[in-house]
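Removed: one protein chain of the complex. Kept in place: all other protein chains.
First chain written, first letter: the chains are A and B, and each begins at residue 1.
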Amino acid sequence: MSATKKLHPDEKIKADKVGGTLFKAGLGAGAVLLGISIALGAGKGDHWRHFLHAYLTAWSFVFSICIGSLFFVIIHHLAKAKWGIVLRRQAEFITGALPAVALLGLVFLVPVLLGNENLYYWSVKQLHDKQHPFFHHMHHKMGWLDPVFFAGRYAFYFGVFIYMSTWFRKQSQAQDTDGDAGRSEKMRYWSGFAVLVYSLTTVFAVMDLFMTLQPLWFSTIYAVNYFSGAMLATYCTLGLMSMAIQRSGRLTHSITVEHYHDVGKYMFGWTFFWIYTAFSQFMLQWYGNMPEETVFYSYRMFGGWQIVSIIVLVGHWAFPYVSLVTRWSKRILPILAFLAAWQLVFHYIDLYWNVMPNQTWETAGGWIRGPLQGDPELHKVNFHFMDVTLLLGLIGLWLAAVGKSMKGNLVPVNDPKLGECLAFENY
Amino acid sequence: MEAETQAHDDDKPAAHGNGDDHGDAGETSTDGGDTELHGLLAEFETPGALIAAARKVKNAGYTEFDCYSPFPVHGIDDAMGIKRTKLPLVVFGGGLAGLCGGLLLQWWMNAYNWPWNVSGKPTWSLPANIPIAYETTILLSVLTTFFGMWAANKLPQVWHPFFRLDRFAKVTDDGMFIGIEASDQRFELEQTKQLLVAAGATHVEECHTDARPEARSVPRAIYGVMIVLTVAALIPFALAFKARASKSSDPHWHVFSDMDFQPKAKSDQPFAEFADGRANRGEIVGTIARGNLRADDAYYRGLRDGQWITELPAAFKVDADKLNRGQERYNVYCAPCHGFDGAGHGIVPERVALRGGAWEARNLVSSDSVVIKMPNGQLFNTISNGFNTMMGYAAQVPVDDRWAILLYVRALQRGQNATQAELPAGAQVR
Partner (left out) sequence: MASASEAHADDHGHGAENARETFRGITHDVTKVNLTPIGRWWYPAFGISLLLLGMLVVAVTHLFRTGIGIWGNNNIQGWAWDITNFVFWVGIGHAGTLISAVLYLFRQDWRTSINRSAEAMTIFAVACAGIFPILHTGRPWFAWWMIPHPNDMGMWPQFRSPLMWDVFAISTYATTSILFWYMGMVPDLATLRDKSKDKVRQVVYGLLSLGWRGSARQWHRYERAYLILAALSTPLVLSVHSVVSFDFATSQNPGWHTTILPPYFVAGAIFSGFAMVMTLMLPLRHVLGLKHIITQDHIHAMCKVTVATGTIVGGAYAIELFTAWYSGNLYEWFTFRNRILGPYAWAYFIMVSCNVIAPQFFWVKKFRSNLVFVWILCAFINVGMWFERFVIIVSSLARQALPGAWGYFEPTKWDFMTLAGSFGLFGTLFLLFVRFAPVVAMAEVKAVSPAAHAGKDDH
């Protein structure tokens, strides 16, 4: 038994113009920044190599928040969680951007199909040649890493994501109008199956999209690590988004410091889980010391990338982790907002650290020369201004897509557990 | 709250279903005439009533009071004005100490005090030291939490004045109580009682303690038991110290066999399982152990076609290193008898002479010595297998070193018998 509360009578729960404004602003800014990025990419003269990598990194950022939000929705139903019902609709809106994210992915998917091997090295035709040094390690999986099959899987993954997210969003929004409590039961019923499908889809999607960037390297925990980063980013996004909505004068009574406190706890928890998976991967490959695995870290542990590694470790884990331990840092909203924004920035840097070194690993010696043979010059971080414009551009387009799906109520008003959520208190 | 309506200041026991009520203590505890008022104990019906009453007591300005309940009542902290405990801060300190301690422990033991090389890896490699530092962090945090909490709660304290009241036994079952101590500045028996009744108490009771000093002291028997137990606990240590300090010719106890007695055959021992009854197994006929072929007669035995060789064997390459090696080995194995100069004045014959004996080692270098005329092969054989009282050195000195020694002996002979004319200019003896 818990106390319950009714929605405050003066509460503004309608999205109204928020979605439209977001759509227009996001689309405008996104289109302009993307245009600038394309111009920068065209001017760089490395066959779009840098552009594609930077684009994938930025895309990965918005993609991770979308799939994280989908998991947030599913797990909320599965666990019959009450505390976050006031945040659930926002997560549902975010998953509404999945079709747009799928379309944005065509920017790197189409080149793969057309035979541009600058992003995914495995799409090089020469790999099928027996003389190629990687042939021995690669020939058995060339069927898996086939551009057409890859594109097919991409379509399948997004088909699953979009179908599931749409179903949950539609059910939830339909409940707003018809008030049928049975819908909650129905969503809970299917959430078990959904989480199963979700996990397998996510694991393979992440392995396909990001792990195959270094087609010889492998790590079984890689997808789990990516997922934990995605969840961390999702909670940060939901926290910031709620604060923004409250600033616009909506939901001012419904979302309380208690809910933010829980968002903070989850940020803390996922920060821990992220370092746990990251450390497991690093520790085991470092300790095992097998060349086919350590190449991933030996490239990132020296030269310029070493500095980025340390920045990620301190910025994405040590500092926010210690900061989030205390109760007040989760309950004083400006501090929580700062930490959420901080973690989002470092989530991007983490993705950058994951994706961008692949841009040069081949020239740096990669597999052939073996680790540590190259000079520090080759471990240089190839930062370019378009990295930033691409990130902001894609965030703009993603926000536009989120805004597009932002219609109707900002909370599931007829959720049978909403009353308990409104009265929720930490003890 | 509705509880106020049914409050009466009497000792009528609250209606109980299961009849295990001991509410017959009355208003005062009266064992022993010499009592002292500890405070008042008031019972309340529901958690809600307790919270409301606690708030009233606090607002009335009392500080020396406490609520008692069978489970933590949520909302009571605020009603009583309990400040948040500082325990988390203490735990943070404990955790930090655990982290630093864990890292320091590993660094000092594995990298500083005894730098331990494991497959060439660095003695101090942080990733491999993290798991233990992590565990020590948690361990110390946990210990700080556990012991810190009990210390802050002033427990264990197995006796408390309220335990004298039978009614108070319900506090671990279904009873909610407020206890106000007489030591409170605002405490005045009747007034406080009125306050509690007004706050909704269903029962208010005075709690007295025995003022006699002997009733407050720990019984002598308990001290006795503690002393006996302490002494008994010391006995094993005393025995261990005695054993360490005294000498004994008895064989030590084999509590754990420790592989001291193993069912295995040792060399040169009887062993019934084999037909010849010996543990040693000889070489199998017609085989030679790896590396034991030794076909080079000149090198291994100093022979060619059954004759001592006069030159050095081809397998022995002469250079300055070999000569230095020969000198070093000669000084170890030969000089004790033959002397550093080879003239036979080693420390052994000298010591024999000092004791009145007579035993001479052969002079290796005098121009009339048999040794100087010996073919190389024969001298090598003597070094290897001995001659008269000299034992063979084949067991201690490897083949190559024996040739090196021979080389050095030849050098000594050459040096000791050099003529003035042979010396370089300026080095002649005048």
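One rule holds in what follows: a contact is a pair of C-beta atoms (placed from the backbone, for glycine too) under 8 Å apart; a residue touches a chain by one contact, two chains touch by 3 or more.
The structure presented is a predicted model; accordingly, all values stated were derived computationally and were not measured.
Of the listed positions A:K125, A:H140 or A:R247, the one in contact with the omitted chain in the full complex is A:H140. Screening B:A152, B:V225, B:M391 or B:A418 against the full complex identifies B:A152 as the residue touching the chain left out.
Touching the missing chain, out of A:L7, A:A31, A:V203 or A:V257, is residue A:V203. The missing chain, though absent from the display, is touched by one residue of B:Y62, B:F162, B:Y330 or B:F380; that residue is B:F162.
In the full complex, the hidden chain is touched by chain A at residues 1, 3, 79, 136-138, 140-141, 144, 192, 196, 199-200, 203, 216, 218-224, 272, 276-277, 280-281, 283-285, 287-290, 292. What chain B contributes to its contact with the hidden chain is residues 1-3, 15, 17-18, 45-49, 51, 54, 66-77, 80, 82, 84-85, 87-88, 91, 105-106, 109-110, 113-114, 116, 118, 121, 125, 128-129, 131-132, 134-136, 138-139, 141-143, 145-146, 148-150, 152-153, 155-160, 162-163, 168-174, 255-259.
What we mean here is this: only the chains that are shown with their structure count from here on.
Across the complex, chain A meets chain B through its residues 279, 282-283, 286-287, 325, 427. In the complex of the two chains, the chain B residues touching chain A come out as 74, 92, 127-128, 130.
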